[in-house]
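On to chain A.
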Amino acid sequence: MTTGMLFALVGVVLFAMGVAGVILIGHLLRRILAFNVMGNGAFLVLVGLAQRNGTPDPVPQAMVLTGIVVAVAATALALALVRKLHALTGQLELPEHADD
Partner candidate 1 sequence: MIDPLVWLILLPLAWATLAFLLGPGRGAWLAIAALLVQWCLAFVLAQKVGAGGTALTHAVGGWGAPLGIDLAVDGLSAAMLLLTQTVALPLAIYARSYFKQDPAGTWFWPLMGFLISGLNALFVSADLFNLYVTLELIGLAAVGLVAAGGGAQQLGAALRYLFAALLGSGAYLLGVALLYGAYGTVSIASLLPLVSDDAPRLVWIAGGLMVVGLMLKTALFPFHYWLPHAHGGAPAPVSALLSALVVKASFYLILRLWLGPLQPLLPTFAWLMALLGAGAIFWGSWQAIRAEKLKRLIAYSTVAQLGYLFLIFPLLAETVALKAGVMQVFAHGLAKAGMFAAAGVFIKATGHDTVAGLAGAVERMPVTLIAFGLAGMTLMGLPPSSGFLAKWQIIEAALAQGHWIIAVVALAGGLLAAVYVFRVLRQAFLLAPEGGTVAPVPRALEWSALALAVGSVVLGLRGVELMQLAGVGA
Partner candidate 2 sequence: MTSHEFLLLAVLLSSLLPGLVIFALPESWVGVRTSLNLFGAVAKLGLVFLLLAGVYSGETYGFRLEVLPGLDLALKADALGLLFITLSAILWLFTTLYAIGYLEGAPHRSRFFGFFSLCVTATMGIAMAANLFTFFVFYELLTISTFPLVVHRGTDKAMKGGTIYLAYTLIGGTALLAGIVWLHHLLGQTEFAHAGIASALGQEYAGQLKIIFLLLIAGVGVKAAIVPLHGWLPQAMVAPAPVSALLHAVAVVKAGAFGIVRIVYEVYGVEFAHSLGLLLPLAIFAAVTIVWGSFRALFQDDLKKRLAFSTVSQVSYIALGIAMFGPIGTIGGLVHLVHQGVMKITLFFCAGNYAETLGIHKVSEMDGAGRRMPLTTLAFSIGALGMMGAPLTAGAVSKAWLSDGAASAGMDWAIWVLWTSSLLNAAYFLPILWRAWFRPAPVTWPEEHIPKRGWRETSLLLLLPPVVTAAATLAAGIFADAEVTPLAWAKLIAEREYIAAPLH
């Protein structure tokens, strides 16, 4: 097994853990962290799988860089929303829906 393949496999595991976290965790901060784990898993797969005759491929590296910027933006937005929610309700969990 090449190093790249190992990276990719670890990436898949991280991604799965992250997805489970985003779905299952109620605490919002931990949920945001889980999203970051998930994203990083995907990035690892992108970098790890793309090998050209043993040397790393530069294109996915550039993509991952872009992806990180997107993930940072998403994290920032999520944190801002959570802070506002915390200020309003004092909770770090999602409020129940008013009518369901």
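Candidates were picked such that all candidates are chains of the complex that A comes from, given by their letters.
In this section, contacts are C-beta pairs under 8 Å (C-beta built on N, C-alpha and C of every residue); 3 or more make two chains touch, one makes a residue touch a chain; residues count from 1.
Quick caveat, the model's predicted, so the values are computed rather than measured.
Visitor: Okay, in this complex, which of 1 or 2 is up against chain A?
Guide: Here chain A touches candidate 1.
Visitor: Which residues, counting only chain A, touch candidate 1 once they are in their complex?
Guide: 8, 11-12, 15, 18-19, 22-23, 28, 31, 35, 38-39, 41-43, 45-46, 48-50, 52, 57, 59-60, 63, 66-67, 70, 73-74, 77-78, 81-82, 84-85, 88-89, 94-95, 97-99
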